[in-house]
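With one protein chain removed, the remaining protein chains of the complex are shown where they sit.
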Amino acid sequence: MIIVMKKNCTRDHVENIIQLLKEYGLGANLSTGSQTTIIGVLGDKTKLSDANLELMDGVEKCVPIMHSYKLASRDMVPEGRTVRVGNVTFGAKKVVMIAGPCAVENQEQILKAAEGVKAVGAALLRGGAYKPRTSPYSFQGTEEEGLKMLRRAGDETGLPVVSEVTDHEQLAFAEQYCDMFQIGARNMQNFRLLREVGRTGVPVLLKRGIASTVEEWLDAAEYIMSEGNCGVVLCERGIRTFETATRNTLDVSAVPVVRERSSLPIIVDPSHAAGKAAYVEPLALAGVAAGADGLIVEVHPNPKQALSDAAQQLTVDAYASLFHKAAEVARAVGREI
Amino acid sequence: MIIVMKKNCTRDHVENIIQLLKEYGLGANLSTGSQTTIIGVLGDKTKLSDANLELMDGVEKCVPIMHSYKLASRDMVPEGRTVRVGNVTFGAKKVVMIAGPCAVENQEQILKAAEGVKAVGAALLRGGAYKPRTSPYSFQGTEEEGLKMLRRAGDETGLPVVSEVTDHEQLAFAEQYCDMFQIGARNMQNFRLLREVGRTGVPVLLKRGIASTVEEWLDAAEYIMSEGNCGVVLCERGIRTFETATRNTLDVSAVPVVRERSSLPIIVDPSHAAGKAAYVEPLALAGVAAGADGLIVEVHPNPKQALSDAAQQLTVDAYASLFHKAAEVARAVGREI
Amino acid sequence: MIIVMKKNCTRDHVENIIQLLKEYGLGANLSTGSQTTIIGVLGDKTKLSDANLELMDGVEKCVPIMHSYKLASRDMVPEGRTVRVGNVTFGAKKVVMIAGPCAVENQEQILKAAEGVKAVGAALLRGGAYKPRTSPYSFQGTEEEGLKMLRRAGDETGLPVVSEVTDHEQLAFAEQYCDMFQIGARNMQNFRLLREVGRTGVPVLLKRGIASTVEEWLDAAEYIMSEGNCGVVLCERGIRTFETATRNTLDVSAVPVVRERSSLPIIVDPSHAAGKAAYVEPLALAGVAAGADGLIVEVHPNPKQALSDAAQQLTVDAYASLFHKAAEVARAVGREI
Partner (left out) sequence: MIIVMKKNCTRDHVENIIQLLKEYGLGANLSTGSQTTIIGVLGDKTKLSDANLELMDGVEKCVPIMHSYKLASRDMVPEGRTVRVGNVTFGAKKVVMIAGPCAVENQEQILKAAEGVKAVGAALLRGGAYKPRTSPYSFQGTEEEGLKMLRRAGDETGLPVVSEVTDHEQLAFAEQYCDMFQIGARNMQNFRLLREVGRTGVPVLLKRGIASTVEEWLDAAEYIMSEGNCGVVLCERGIRTFETATRNTLDVSAVPVVRERSSLPIIVDPSHAAGKAAYVEPLALAGVAAGADGLIVEVHPNPKQALSDAAQQLTVDAYASLFHKAAEVARAVGREI
């Protein structure tokens, strides 16, 4: 933490701050320039969270230098973490391909989807049972029955399954049916939910909030990890910007940024970023080229009849095309699928 | 709903869509222009949520014409709704002044804050007990004890109290202590929580999500109202933009936009928008001038010792200055405080 | 400037930087914390623009501490600058009311507009002659003839006139007809144009770029001022965000932020921010309440026949209503109109 003093600060102002830091067991390094005075705080800055230095007389601003997350940081595990879900490993050489419909609608639909994506080569099956929807009048998901149907589809095809949880009360039930929990973008800062999935041993796919910085996202991962669950996989799924040509703007730069700052695997969701089937493939390939550890793609046996997000779901054939090109791109960047 | 056809669409494409609409009990109005064909959908479009017209062959795009919210819309109550909390009414001539600390820290602090803002003239007391914090290592609130302390401070000063709830499990307890629930920006799309507060009879202060459009915000209000609780007051508290000079960007335009589209009262939170005490007063005055039905301002008996959001909390003296100027501005626009 | 070193930086890395700073005639202040090392740069940092410290081995990042603008800064003229245009002063107690049509269309229209806004009480007349339009197929302005018509309307009503210049070649001509030049949002970083208006003695109304930070805006003002023209008035006119309910999002916080950082007067343009006549009045009042030194409002004698921006132009009657309420709000905050 750097404390920048006002131009007209007095010697007393500076002394008071140094005194305060001392009370917190921290040291101070004074840097008196021609135009301004700067105080470097020495020691563990977490002690300072309640000190409110910005309000001290003579202070212009405080500039944080360190991250607030620790377990999620790259420093902690410089070689990178891996996360295992069934027989699948995130963060290894293989790019993990997750696919399935937006929502589990009925047993036949999810089974057909599972068989379709399995035949193409997907490694995990996705399907939403608890659906957070913007309007209360939209289809709200098949909930517990949906999870059971998803599990059956996973079992029949030998695919581990991932599904979104939106409330900690669902965890005890969902744990019996899911190999991986997804935390959706809207719940990225639902801290109670984060803590509770942190108390399960179930790996977590943590989507980035629509308006969250990478730093806030890593802080959210830290909530899960600080409860003892380090099986967190990050998922970039597009952020909200002024551009309306796509549903969201895929922030593909998040892949190298996360790689630099965090040890956690990161995958890309081109479907929610695009919001339109025609753009899903190019965004998926961009994600792999940028170094993503996996892709989560919405695939529906018959998108025209989908109960939600119809416009962005691929047919199994379109997914097969994406899959084979993604495999080529993966090879081009030294990975495989 | 308007369906815009592709330039090269065939007669069959158009026929298929008209046929599909028929199956949903809807009519179609064909508009064949020199450059494109447009189909207007006649009837209740909510039947269409599962029809996925965008994927039909020949379709360029669908343009929604109507809102998805009903109870929250202006049409429903053209003269505007009022919401009563204790002896206070939101949406009437009086601009409702809510004030208090970011967090309830201890009995003495909240009582001092309550006495301070009461003496100035505030109508409601605020104070956070359940604190959602970006980092798991920050102060997390005094929780149940905090609510009790808040209640006591409210009772001693005769002020109704409002406090944030972050989880539906808190409601049964919180209901005994709060006159109004606050749903914070991060939980604006925590749909389970919205539904559950909708099932209580407690008035709700619904903050706008940091990256939520006005439409999504009104959809969130609709979640609460569709459960039978129409006591919703909206609160603009700044949105996330590229500008970093302020913590968020106060979208003061939201006041007239909401006024036009919705019957619900809307207030302004200048403290979270500004993130800096020096900007709170001008933003508060701007909110009142734009027609806000109230202001919620963070006031702390000693901001330098605050456990959270220290930089944006006002002293009681600074609040008194804001209050008196706000009263002048309210009069200037035909309101009072 | 603060240089934050990497955790694993060596003593040699630090020495190399101190050596480099020395070569630039700068001092270094070393702050070795438990977790990181920080180097404070002492002396005039402008010498460093070509030093590229971020690329030195061992450097994590550089954190700028000082602004790059000087003449535009508050420090330079702590009491604030005033800018005089004809008999009007920006930055004094009086809130300056500028009004007129988006575009000068013909002599009758601009004269009628001038008479209308003059009767209401406006102090300056606006009217665009050179119109920057998004599409090449839209109406492009009346150009030189427009300026002459504007001048005549100003002369007949006794109002000084302000009009946008979009190219430095227009200046010699425009200078004969305008009392104040406007630089539009799209040209805020047209540095050649900024320099050239800086070389005239004509006061400048500098609109904020649609995606420009306050810092970049003040840097743009500095371009004008560094050529000797300190008659710069800033104009907040809305920024681009994700919200589409308004044409742009009025960043009313920019008023107190600019007030704190800069000595230049700042006015508000509610018309371009709103993009819709119904929202112009509340945004105008918000601007005055927040402390703006003026308002520039689009007023057309017959908006339905306007050749551009029809939706956001007010009738003279609507302007009269806005004007009188703005006068009340001005009084409420210790100003007048």
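Letters A, B and C name the chains as they come in the text, with residue numbers starting at 1 for each one.
In this section, a contact is a pair of C-beta atoms (placed from the backbone, for glycine too) under 8 Å apart; a residue touches a chain by one contact, two chains touch by 3 or more.
Since we're looking at a predicted model, the values are computed, not measured.
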| item | value |
| --- | --- |
| Touch partners, limited to displayed chains, of the chain removed from view | A, B, C |
| Candidate in contact with the missing chain, chosen from B:75, B:108, B:156 or B:317 | B:75 |
| Touch residues of chain B, complete complex, unshown partner | 2, 4, 7, 27, 29-36, 38, 40-44, 63, 65-66, 75, 240-242, 244 |
| Residues of chain A in contact with the chain not shown | 211, 213-215, 239, 241-246, 249-257, 260, 273-274, 278-279, 282-283, 285-291, 325, 328-329, 331-333 |
| Chain C residues that touch the omitted chain in the full complex | 46, 49-50, 52, 54-56, 68-69, 132-139, 166-169, 186-187, 189-192, 195, 209-211, 216, 219, 222-223, 226, 240, 277, 303-307, 310-311 |
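FYI, only the chains that are shown with their structure count from here on.
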| item | value |
| --- | --- |
| Chain nearest the overall C-alpha centroid of the shown protein atoms | B |
| Interface sides of chain A and chain B: same vs different residues, half threshold | same |
| Where chain B and chain C are represented by their mean Cα positions, the distance between them in whole Å | 31 |
| CA centroid of chain A to CA centroid of chain B, Å | 26 |
| Junction residues of chain C - those touching two or more other chains | 241-242, 244 |
